[in-house]
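Next up is a structure, given as structure tokens.
With one protein chain removed, the remaining protein chains of the complex are shown where they sit.
And now, chain A:
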Amino acid sequence: MAASAPAVRPLARAAIPIPLSARPRTARVSLLPLAPLAPAQRLALGRTGQARLPARSRSVRCLAALSPEMRETLDKVVGSSKVLLFMKGTKDFPQCGFSHTVVQILRSLDVPFETLDVLANEALRQGLKEYSSWPTFPQLYIDGEFFGGCDITVEAYKSGELQETLEKAMCS
């Protein structure tokens, strides 16, 4: 399940502080200052080195270019936690049903995880779409790798694959 809001809702504050985890062994995630996006410049290869599918000519959405600086920043961010969820809102105050669903799944598995609110940072939001080749949020990262959106997380949860993946990540 993936959600894409047609209009960005205005936020009362410029940035929402990330709530500290109650579990001391959880790695801290600092929201690194994100580099300003370079002028539109489409990368030929994705993060895994695989060629991206050609963009449809009639696409109305111009994705922000993922600059090398942005990619490096995101590499650091996703590598800073074993389990990291980019979502709308925070784990305590989800602002989207799909983000809420993934939070509930992770909580039911009793795994420590961090969240980052993409509504609080438009550059982060746009950069992640190219970084993961995934257009919507929530986006779940496990052990530094993009795992999937809401639909895939739900399906993996039902099949047991999610718990298996999380256990491997926590042990590594």
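One rule holds in what follows: contacts are C-beta pairs under 8 Å (C-beta built on N, C-alpha and C of every residue); 3 or more make two chains touch, one makes a residue touch a chain; residues count from 1.
As a convention for this text, contacts and distances are computed from a predicted model.
Taking the options "BolA-like protein", "Sulfhydryl light chain", "GPAT3_4" or "Putative t-SNARE family protein" in turn, only "BolA-like protein" matches the UniProt protein name of the chain that is not displayed. Listed residues A:Leu66, A:Val102, A:Ala120 or A:Ile152: the one in touch with the omitted chain is A:Ile152.
Summarising the interface, chain A meets the missing chain with residues 1-6, 53, 55-56, 58-61, 98, 133-136, 146-152, 155-156.
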